[in-house]
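Note that one protein chain is taken out, while the other chains of the complex remain in position.
Here is subunit A:
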Amino acid sequence: MFGSTGFGGSSFMGSNVVTAPTNHNPMKDFEVVSPPDESISCLEFSPASIPQNFLIAGSWDNHVRCWEIDQTGKSIPKSQETMQGPVLDVAWSDDGSKVFMAGCDKMAKCWDLNSNQSIQVAAHDAPIKTCHWIKSHNYSCLMTGSWDKTLKFWDLRQQSPILTINLPERCYCADVEYPVAVVSTASRHLIVYQLENTPSEAKRIESPLKYQHRCVSIFKDKKGMPTGFALGSIEGRVAIQYITPSNPKDNFTFKCHRSNGTNQQYQDIYAVNDIKFHPVHGTLATAGSDGRFSFWDKDSRTKLKTSEQMEQSITACCFNRDGQIFAYAVSYDWSKGHEFNNPQKKNYIFLHSCYEEMKPRQKS
């Protein structure tokens, strides 16, 4: 069971005998078998609509892989799809039957897991950085955000987008939590869209951060309505921003993924590569270029946990539907340029039992 007691070393995995003396798994988490051969760009667990846990990972090796994760932490490779360029984002359809994949080949594809067929469903003039499935009561569509400075909405049955929204800059990150979408672009633009009936711009928010935005994740209030988002920048900082703050002091930023290493002259500041909210507790996880992940409670403004340091950066992370499993991908994120890309270094996806650790700080 993936409960609080579910810790097992990687030696548990019979198929993955660890021989390297270096500790590639400092958290002693479950290791996903047959990881991608190049950096992992995105990770998504299947939605709550299906009983099993499927994990999807997109990679710079042009592949999208799918594993089934069972309750003992064992991963079973299920299938693999190929794009014509590095994959930058993946998304599940609400019913868990399809996976959308987008990337540097400037297109998005829909992968039907039952038939194992994939068709192209979207195209842009530049690589597509984000894709999200939008499910509302009266329509459903795929939202794609691209470096061609557009946001497009696709009905899977039509060749042309049902809606194109121009962005002020290249799309860098986005998140969707119906009826709200948040998109952030280069030059730190931040736009909130409402998705009811026809998606439209609801609000532009001045960036609370001073550096390039890198990841954004919407959070919900107690009633389950999206009320704000967490925004991560390359300068080891996360902003908690409410879309309509009742009090301006509700918005705040905090530092993370920084190190005061052996060299005390300089503090090394790393990018926040990914942010995800826990589906049950509402606490959040940040994944850093420094190779660590941290768990935070935004309401009590405290850190719950920081992981050990991995061999390489953590490039993506996600929670499964019931918040028992935290998956994180260890691979190179290019933060030190191509010179530091070492193809010899293996990429990993780990599964961390997180339900207890992510519980919010008790109010005292």
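Just so it is clear, a contact is a pair of C-beta atoms (placed from the backbone, for glycine too) under 8 Å apart; a residue touches a chain by one contact, two chains touch by 3 or more; residues count from 1.
Assume contacts and distances are computed from a predicted model.
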item: Chain excluded from display, named as in UniProt, from "tRNA (guanine-N(7)-)-methyltransferase", "Proteasome subunit beta", "Trm112p-domain-containing protein" or "BED-type domain-containing protein"; value: "BED-type domain-containing protein"
item: Residue among A:S136, A:Q159 or A:T302 that touches the chain left out of view; value: A:Q159
item: Candidates A:V33, A:A186, A:I243 or A:V280 - the one touching the absent chain; value: A:A186
item: Option touching the unshown chain, where A:N23, A:S97, A:S140 or A:N251 are the choices; value: A:N251
item: Contact residue for the chain not shown (choose from A:I269, A:M310 or A:I325); value: A:I269
item: Selected from A:P36, A:G96 or A:G145 as touching the chain missing from the view; value: A:P36
item: Hidden partner interface residues of subunit A, rising order; value: 34, 36-38, 41, 60-63, 80-82, 84-86, 88, 104-107, 109, 116-123, 125, 127, 129, 147, 159-160, 170, 172, 186, 208, 210-212, 214, 234-237, 239, 248-255, 258, 260, 264-271, 289-290, 333-339, 341, 343-344
